[in-house]
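For this view, one protein chain was removed and the others were kept in their places.
Letters A and B name the chains as they come in the text, with residue numbers starting at 1 for each one.
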Amino acid sequence: MTALLTATGLHKRFGGVIATNDVSISIAPLEIKCIIGANGAGKSTLFNILCGALAPDSGSVTFDGQSLLGLPLHKFARTGIARKFQMPSVFNSLTVAQNLETACRGKVSDLPRRVDAMLDRIRQSNLRHDLAGNLAHGHKQWLEIGMALMSAPKLLLLDEPTAGMTVEETQKTADLIKELARETAVMAIEHDMGFVRALGCHTYVMHQGAMIVEGTFAQIEANELVRDVYLGRA
Amino acid sequence: MTAAIPALLNAMTLISILMLVGLGLAIIYGLMGIINMSHGDFITVGAFSLALVQGLGGSFWMALIVAPFIGAVLGFCIEKTIIQFLYKRPLGAIMATWGLSLILQQGLQLIFGASPQRVISPIDATVEIFGASYPAYRLLLIAMAVAIMIAVHLFIRKTRFGLDLRTVLQNPEMADALGIDTRRVFTAAFALGAGLACIAGVLLAPLTAVIAQMGTNYLARSFFVVIVGGAGSVPGVVAGASFVGGAETMFNYMIPAAMSQALVLVLAVILVRFRPNGLVAR
Partner (left out) sequence: MEKSQKTFARLWALIGIAALITIYAAPLFLGVYSASLFRDAMLFGLMALGLDFLWGKTGVLSFGHATFFGAGAYGMAIVSTEMGLGPVAGAWLGLLGGIALAAALALIIGYFLIYGGVRGSYFTIVTLALGVIAKLVVLGASDLTGGDAGLLGIPSLQFPTRSGPQPLPEIGQYWFVISVVCLMTLAVWWACSGRYGTLLKSIEDNERRAQALGYNTSAHLLAVFVGSAAIAALGGALYATTVGVVATDSIDLALSTQAIIFVAIGGRGTLFGPVLAAVAVIWLEQKISSFDAQLWPLFMGGLFILAVFALPNGALKGVERLAAKLKGAAK
């Protein structure tokens, strides 16, 4: 299977701190992958490089055969990569339906139908006229995932999508994401092992800026090194 | 050489004036983030205080002491009645202070009349410097400006209030948690800014026509002194005033006054665009 997104040899330092050290990852179409690691492992730096907010000191990021480095934010968004940041970031002064409309850029003939379909999918049909600013935390997160999907992306990047969610909401989010993977690849950066377990996907483990292990979730859970640095005894 | 001395002194006079008018705004806008459109009128109030004190038989020096008190009381009242509700509404603050400016200007004109107020310079002499004669008052102005800048700088850097002020302005929540009464500090800082503007008004009154609208001339330039200089620190004001004043004096020798003021503002806009944090970044 040819890769959709490939990042190779990413290095990034902040002063004396090495945030990412020779990190390479890739994801194929319609695949789900997770990146886990403790706080300060370099996950956020990696995410910011992948979504164009940060330029690496060296290394390359290609998507669909096109280099992503140095693209301005709005052009980046048109490549077919959608991102969802950690903190919910919806348009508080617009309604739920308007948020989804705005997320769908350009001329679209069947916009109302697509908005309806997405509302149904993120289970917010009953909230369509509510202002996004008044939504509960979990609903904001799902709305934002819905917004990311309105552009029919090839790849969805998620930064800690379940931060601040209850166990039940986390489970619902995992179900939603598995459903999404029929149409788009998903790369999630996560802290919460429960969520990664629920997804049960191919997983990378980061530690002190480096990618130390990768494999299926079962392999990761069984890995001694991972147990040492992350899961248990650290 | 002798031709260059007056030019240099003219530049220093203008820079001193701009430092003085910018200083109060550096605290109110640079530190507190309030775009105070009535800043120019605080300066006018200072100049009118001089006219009033001298009209009642007092001296220039007495006015220099009285004016900041008038300014501080005015600033205190305005902060308590208007500004304190608008810290989270910057556009609201712009509009309210502009309204205030209209009221102050027209109020002064209604009370004192439209003709220029009579103010007397404390010294009339000229002095010889390197063979060029120069009004002594302007030299006094330069000296006073430098002294005031140093005093305010030390006040903000070395005193307990200055420390509280910097803490509150950097992080109000944290300052609250440390037991500093943030609302009092904000009120005091606004009053301080207004008082400094009044001192500026007294000092520049002998050099200009003291009318109710005089402050408007200084409004845009005060803002640019603060923005160009950066971050609302005393060194920032010095840098900003030097840039605006220096450039304006230089252009004044080449093109008409209106055009040189316009050109300086254009340059300042360009500078702000490329160095949004100003010349002296915090």
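Everything that follows uses one rule, which is that a residue touches a chain if its C-beta (ideal position, glycine included) is under 8 Å from a C-beta of that chain, and two chains touch if they have at least 3 such contacts.
Remember, predicted model here, so these are calculated numbers, not experimental data.
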Contact residue for the chain not shown (choose from A:3, A:38 or A:94): A:94
Full-complex contact with the absent chain, from B:17, B:35 or B:185: B:35
Interface with the undisplayed chain - residues on chain A: 73-75, 77-78, 83, 85, 89-94, 98-99, 101-103, 105, 111, 147, 151
Chain B, residues in touch with the chain not shown (by the definition above): 33, 35, 82, 85-86, 89-92, 94-96, 98-103, 105-107, 109-110, 216, 220, 223-224, 227, 255-256, 258-259, 261-262, 265-266, 268-270, 272-274, 276
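The criterion applied here is as follows: only the chains that are shown with their structure count from here on.
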Inter-chain centre distance, chain A versus chain B - centres from mean C-alpha coordinates, in Å: 51
